[in-house]
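Sharing a structure below in structure tokens format, with a few things to ask.
Removed: one protein chain of the complex. Kept in place: all other protein chains.
The first chain written gets the first letter, and so on, giving A and B; residue counts start at 1 in each chain.
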Amino acid sequence: MGTPASTAGLQVKSKSRRKKSKANSFALLFILPSLVLYTLFVIVPTLGSVYLSFTSWDGISEEVRFIGLANFAEIWQSPRVHNALKNTLILTVSLVLLENIAAIAMALMVDRVRWFKNLFRSLFYFPTLLSGVVMGFVWAMILNYNFGVFNQILNAVGLGAWAIDWLGNPDYAMVSIILSTVWKGAGYYMIIYLAGLQGIPAELSEAANIDGASGWQQFRFITFPLLAGSLTVCMVLSTISALKIFDQIAVMTDGGPGFATETLTYIIYKVGFGELRQGFGTALALVLFVLILIVTVIQVQILRKREVRY
Amino acid sequence: MIKPKTKGWFAVTLAASLLLSACGSSPGDTQATSGAASSDEGGEKVSFTLGYASGDPAARKAISDTVQRFMDENPNIEIKDISDNSASSYLDWLKTKDAVGEFPDLVEMRDTEVFADAGKIVELPSDLLELFESPPEVEGKVWNAPLALNVPQGIIYSKKAYADAGVTDLPKTYDEFLAVQEKLKASGISPLVVGGKDIFHMGFWVNKFLIDDVYAQDPDWNSKKTAKEVAFADENVVQAMTDFKFLFQNYVDKGWLSTPDNQTASILVSGKAAQLFSGTWMFSQIEEADPNFEYGFYAVPDREGHVNIIGLPSPAGWTLSAEAAKDPAKTDAIKSFIRYFFEPEQYSLYLASLNGIPSTKEKVEYEASPAMQSALDLMNDPDVTKSLAINNWWGDNLIPPQFRNWFYKKLQEMVVGDGDVADYMKQIDTEYDAQVKANSM
């Protein structure tokens, strides 16, 4: 660098370096507030979780004892965690399937229906605007055994024998949570599918019509494959949100009856705050994080491959 | 709060009638007023936070009224009531408060040892000890100013429903009790309402059976369980839980898992159900829901006809947090509040609102309903065995703090899933042992 032959080059370089460092300092200035807040309130506590997950900390005492992998060993063995994991998976698979089927059906309806298109779209979409707490409460009231509308309707139409405690019965509590969450969530994905549908050129279905394809055939061989991009997005988004479900369960069943609707997020909250086993709670939280990561990566891989094939 | 409709006017000198020692000194009283007065003069404004179990609306109102009156009389002390009723159990709530750093300065403590071991609370200031008759000690230390003594739980029944079903005599044995249930069911009414959405309410029944078959014989059962000398899978516990399951599957109102505790009174008075199993604090809720409702109270006997009830003292009550104890001004304010709370004029209102039994040395009087009188008779009857709920024992008999809720939920699962009792008890043993182990880590 210091050789005389390169003096001219040095000048150019230092000028561009000055420009570069100016650009860097502007960029840093612009990025800094986000960087600081994000690091402070997302990354630091996440690293804190990683540390705590190796301890038996109860969240209150001064002493933090390092216990190695004991929390993870307990997670591996605990029937309660297994049950929560099973519930989470049942919930996730059912929600992802039902929400996407419902969303595609609704998108098709809104796309094809001749009158009041926008009104229908708004009606379908509206439940997604509600908070999980409000929606959970409304559904809990509808499904209440003694005073709920649903049982009242069943009684009124002579099906009183079918009236059961929808949220107090272990078989139906999960179904009730799933269906009410589909009601709340499907509209969001409908919007995405609708955008996908509107991107399909009209000539394609016209051509299929002329070829005499039935409605189902059209959907199966033309519309659905062309929705592949939307499908990837919706599957991933609905999976992540299903794995994180919390509010509805807190309001509708409190994880019960027994442990019938206890999910991973719920157990993390219960164990970490209600039972003061924060070491164990954070270990569980990391397991959830890794689970979300793995499921998302696998899904994106598989679904992207499908997109390419078509 | 006190409904004047009560038929018999019983002046209950409870403390005196219940407890043997009668060293009737009342220096506590004079000091209480002077304590309150002296804090009036200090110019500095003191503030402290207050947390208590607020599940029972009448008790909640009584406490918040007392707080309000105290603040009116002591304008330089501000009490910030942070209680709320959103968590599924009081212990969960308290721990959540603790986890986020909001442990109350003055707290109604029910799990004294757990928080004492964690260093969160301090012993009751010694000058307050004289207020109470015999505050329970944990390893020789008194931590709490007991809000009231433990009261018996039993059946609160609708007299009309019993008459309609042709029940004339109250049951003398558990089998007679079951016969009554059968009669009620046959008369077309739902025999029992249970507020199972609140897990503690279902616990009333669990403990009734545990006391009959386990604690009445062996008050040290918990410590033996911790040492693995006895097990939930033992015959007596299996019997208790079999009875529990049978009762719940056959005679409990179908919607019990979505019924919260504070809806049970209105379901009882509405005639949808004939009985409710709870403590004496429920009386005021029932009278609130329907002042003309006729009800009675009795303890459910066991198979041999013995009566075993909750009624031993346990370490619970107002407790100072370690944090607050570091601040002398706060400590003084809290002490004057405690004295104020237990002044007979104040304390009687609180006791009346939940039909409680006073813990103070000083006599406290309020009018008791006939149902309350039968509860007091139980307490005074030497033939009635007094015991405690599973989570109220202490010392070596303390169960792992997170066990109770898990245990109750497991039992819910057993009842609704029609699980095999012996099999469930084995699972419960495993979890208990695992929690003991996890806590020792």
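The rule we apply is simple: a contact is a pair of C-beta atoms (placed from the backbone, for glycine too) under 8 Å apart; a residue touches a chain by one contact, two chains touch by 3 or more.
FYI, contacts and distances are computed from a predicted model.
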{"item": "Chain not present in the shown complex, as UniProt names it (candidates \"Na+/H+ antiporter subunit C\", \"Biotin-dependent carboxyltransferase family protein\", \"Carbohydrate ABC transporter permease\" or \"WD40 repeat protein\")", "value": "\"Carbohydrate ABC transporter permease\""}
{"item": "Missing chain: touched chains present in the view", "value": "A, B"}
{"item": "Residue of A:67, A:106, A:177 or A:226 touching the missing chain in the full complex", "value": "A:106"}
{"item": "Hidden-chain contact residue, picked from the options B:66, B:112 or B:263", "value": "B:263"}
{"item": "Residues in chain B touching the chain absent from view", "value": "49, 54, 80-87, 96-97, 99-102, 197, 260, 262-263, 266"}
{"item": "Positions on chain A contacted by the hidden chain, ascending", "value": "23-24, 26-31, 33-35, 37-38, 40-46, 48-49, 52, 59, 106, 109-110, 112-115, 119-120, 122-127, 129-135, 137-139, 141-142, 147-149, 152-153, 156, 183, 187-188, 191-192, 195, 229-230, 233-234, 236-237, 243-244, 246-247, 250-251, 265, 268-269, 272-273, 278, 281-282, 285-286, 288-289, 292-293, 296"}
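The rule we apply is simple: only the chains that are shown with their structure count from here on.
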{"item": "Distance between the centres, which are taken as Cα means, of chain B and chain A, whole angstrom", "value": "41"}
{"item": "Touching residues on chain B, where the partner in the complex is chain A", "value": "87-89, 91-92, 95-96, 98-100, 118-120, 196-197, 254-259, 263, 267, 272, 401-402, 405-406, 409-414, 416-417, 427, 430-431, 434, 438, 441"}
{"item": "Residue ranges of chain A in contact with chain B within the complex", "value": "56, 58-62, 65, 67, 70, 74, 78-80, 140, 144-146, 164-165, 167-170, 254-260, 270, 272-278, 280"}
